[in-house]
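With one protein chain held back, the other chains of the complex are shown just where they sit.
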Amino acid sequence: MASISIKSVWKYYGDTPAVKDLNLECLDGEFVCILGPSGCGKSSTMRMLAGLEHITAGDILFNDKRINDLPPKDRNLAMVFENYALYPHKSVYDNMANALKIQKVDKATIDKKVKWAAELLELSPLLDRKPLELSGGQKQRCAIGRAIVREPELFLFDEPIAHLDAKLRAHMRSELKIMQRRLKTTMIYVTHDQLEALSMADRIAVMRDGVLQQVGTPSEIYNQPANQWVAGFIGEPAMNFLDCSLTESNGHLHLSHNAFSFALNAEHIAKLNGSAKEHSQVHMGIRPEHVTISARATPEHPIKGEVLVTELLGGDLLVEANVNDTRVTIKTDPDYIADMGDTCYLGMDTSRWHLFERESGVSLI
Amino acid sequence: MATLEAVQYKSRTRTLVTVFTTIFLIVYLIWTLAPFLIMFVSSFKDLLEAFTLPEIGDFAGMGVFFEFTPTTKHYTELFTERNFSVYFINSVIVSTGSALVSVVLGAMAAYALSRIDFKGKDHVFFWIISTRMAPVVAVMVPLYAIFRNLDLVGTIPGLILAYTTFNLPFAIWILKGFFDNVPYAIEEAAMVDGRTRFGAFMEILPLAAPGIGAFIVLCILFSWNDFLFASIIGSGGAKTLPVATRELVTPTSIQWGKIMAAGVITSLPMTLLGLLIRKYLVTGLTMGAVKE
Partner (left out) sequence: MKDQLTEAFVSTKAIFRDGGLVIDAPAGARNAALSNRFYFYLMMPAIIVLAAITLYPFFWLIYMSLHTVDLGLADDTWNNLKNWTRLGRDRKFQEGWWLLLKYSSLCMFFEVTLGVMIALILNRSRYEKILVTIFLMPMMMAPVIAGLVWYYMYNSTFGWYHWLMQSLGILGDKSILGSSSTAMIGIVMVDIWQWTPLIILIVLAGLKRVPRDQLEANMVDGAGDIRNFFQVTLPNLYPFLLIAILLRFMDNFRFIDAILVLTGGGPANSTKILPTYLFDVSFSFFKLGRGAAIALTLLAVTIVLGMILVRVFERPSSTRSNSGGT
């Protein structure tokens, strides 16, 4: 198994930078997801790891050994491609056996390993078929099978389940996670789907425009986003952002919006670390599930708003409310009854606030 | 996201391969260009100069190829003594004429074939394409007989019609591919808007226009370069450039200077036209089987 470290890696296509000064460590046996929207450099990063692209600057180390100049065949890794990349003229069996045949492994061992992988992925009855005769899910399992028979030091998965339908995708997520835990092989998984990243990864690396935004466990990424962009990218429905300013009155710091004002508590002030003055213009971020709603004004629901629309999502109800020309999304339980135009009162869990500097988006609290 | 260039890792073999392939490309480049160069340069040489060669094995003496006083007399003689202006105009009229007839008739037929289905359509189709593939020599005799009966031998309309035998099936075959790619919904929309069927057809014609333009050029190229039809059906009143050039070869004397000049006159326009439609060449020359 391998530990990976990516050190100050840059990738340019012509004059266009795709990856900028990336530093990322991946421990032995870890499952790391690289998450980001399309064009964020995640695929370039994976292709550099695989040896399918040159590294413009910086180093990639496998087990502390520099591999920049090794061709893919000498890196002992396996990759699953977005479009599966199965060889159409070969059977499932031969697709899976390909790498071992190239390594000149003896026939009996190949047979044993392919059968083992087929068993694991429930492909045994399909071994004689050609890829064209397989369904999407079967093709995908065949592609994974091709990767695992090699018992490589590193798995690279490039959006492997993006083309499956929603139900199968959910199933494959858990399957992949179980498989990785069982094989204990280091795995780097590229995706644009936050659900995949949050549900499977040990750690997530979020990228945007070639720049690494944050690395952390799924819960760190979700609960302590490093900046406003990550906060907005992760979470469905997206986090609410409200234009606010930090003001001081009566010796207390207040967070003021044109519809409300809260006093900051000691914990907030400690986190702000006395720098409130410099960051007087802020965005207050709060996830929809941390906003509460009530039809009547109560001490817990001081902010007045107007219901714009409601959306029932099975177990949850989404309410969009207008608070002094700011839209706020609230996730509440479906019992709440509201009609368009109704007056409503909102409450915010102050311990779940995020404050971001308005200009730079840097997280303050 | 990915670049088109494949990744290559440096190694000794790789360097060797690069050196070898570069040499190979250069040799192939010379092999491709040498006949053009020799044709072009020789067309400006006087008789004796055109026959000068270095000694056998004297590679250093290859420079004699460029040692000559350029003369344009072959070109002027072709036009003053040999009526090449007439042949040139014949070539232009015949090839454009056939191209236009083929593309107009072909576009109509191709459109119809693309829009309807009937029993035996496959057979009609195969018949059309096989007329294009048939060897010219094989059908030349009966065609000549027919043309003679119709008094078309040695006339420009006759030669235009003769070229239509291969240009028309070609046009139908290729243009059908174009119309197949134009969704029927566009015509339906046009008809809903009040157009007639023919109006709807005219409506979608511009969508296929760039392709049609390119294939007019290809048809011109095929007819322009033809020799067999021109020498037999066109003999007499409709002599074209390839035939006229061939006639410069006589049993008693071969006028190389003039032949090379005539070669330049014949090849230059087509080379330029060919480069113009470079993008459509593969599709055209493979009858639509391969697209770039």
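We just call them A and B in the order they show up, numbering each chain from 1.
Assume a residue touches a chain if its C-beta (ideal position, glycine included) is under 8 Å from a C-beta of that chain, and two chains touch if they have at least 3 such contacts.
Please read these numbers as outputs of a predicted model, since none were measured by experiment.
Enquirer: What chains on display are touched by the one that is not shown?
Expert: A, B
Enquirer: Please output the residues of chain B touching the missing chain, sorted low to high.
Expert: Residue positions of chain B that touch the missing chain: 2, 5-6, 8, 21, 24-25, 28-29, 31-36, 38-39, 42, 50-54, 56-59, 65, 105-106, 108-109, 111-113, 115-116, 118-119, 124, 126-131, 133-143, 145-146, 161-162, 164-165, 168-169, 172, 197-198, 201, 221, 224-228, 232, 241-242, 245-246, 249, 256, 259-260, 262-263, 266-267, 270-271, 273-275, 278, 281-282, 285-292.
Enquirer: Just checking the interface: what residues of chain A touch the absent partner chain?
Expert: That gives, for chain A, the contact residues 50-52, 71-73, 77-79, 81-89, 98-99, 102-103, 131-132, 136, 139, 146, 150, 156, 163.
Heads up, the rule we're going with is that only the chains that are shown with their structure count from here on.
Enquirer: If you look only at chain A, which of its residues touch chain B in the complex?
Expert: 13, 18, 39, 43-44, 47, 51-54, 69-71
Enquirer: Within the complex, which stretch of chain B touches chain A?
Expert: The touching residues are 1-3, 7, 9-10.
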